[in-house]
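As you look at this complex, bear in mind that one protein chain is not there, while each of the others sits in place.
So, subunit A:
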Amino acid sequence: MIQLKTLLNCIDNSGAAIVECIKVLRMKRAAKIGDRIIVVVQKQRNFGPETGPGGQVSISAANKVRRGDIRHAVVVRTAKKLQRKDGSVVRFDDNACVLINKTGEPIGSRLNGVVGAELRDKQWSKILSLAPMHL
């Protein structure tokens, strides 16, 4: 159940670590796996142990998004149970998303973490192919 103000983990290497949902697109209900949302980057992922003045430059070079950026994203895991057509139910321990641009291409080039298999039905095959595992 992803709705306004929900904090999600960002599992790609776009540079965002934690994002906040500000809008669920095209529906009046909470977002589920495979739904498109708009997020604000709340926390950046810092790569490497750099902490000096030179480190700041490298962080900005590695990160494609910055804190406060507004981006589109696709929900890939929800802590809310989601029932499948065959009667089985899947539930993850966290809420997670992948950042995309406006045309639907993922911003990051790698994903770390399992994603829901519902993405296949929702035509997010590019994200599925990047993911190490889908369930």
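To be clear about the criterion, contacts are C-beta pairs under 8 Å (C-beta built on N, C-alpha and C of every residue); 3 or more make two chains touch, one makes a residue touch a chain; residues count from 1.
One rule holds in what follows: contacts and distances are computed from a predicted model.
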{"item": "Name of the absent chain as recorded in UniProt (options \"Mitochondrial ribosomal protein-like protein\", \"DgyrCDS8414\", \"GPI transamidase component PIG-S\" or \"Coatomer protein complex, gamma sub-unit\")", "value": "\"Mitochondrial ribosomal protein-like protein\""}
{"item": "Footprint left on subunit A by the chain that the document does not show", "value": "77, 81, 86-94, 96, 112-114, 117, 132-133, 135"}
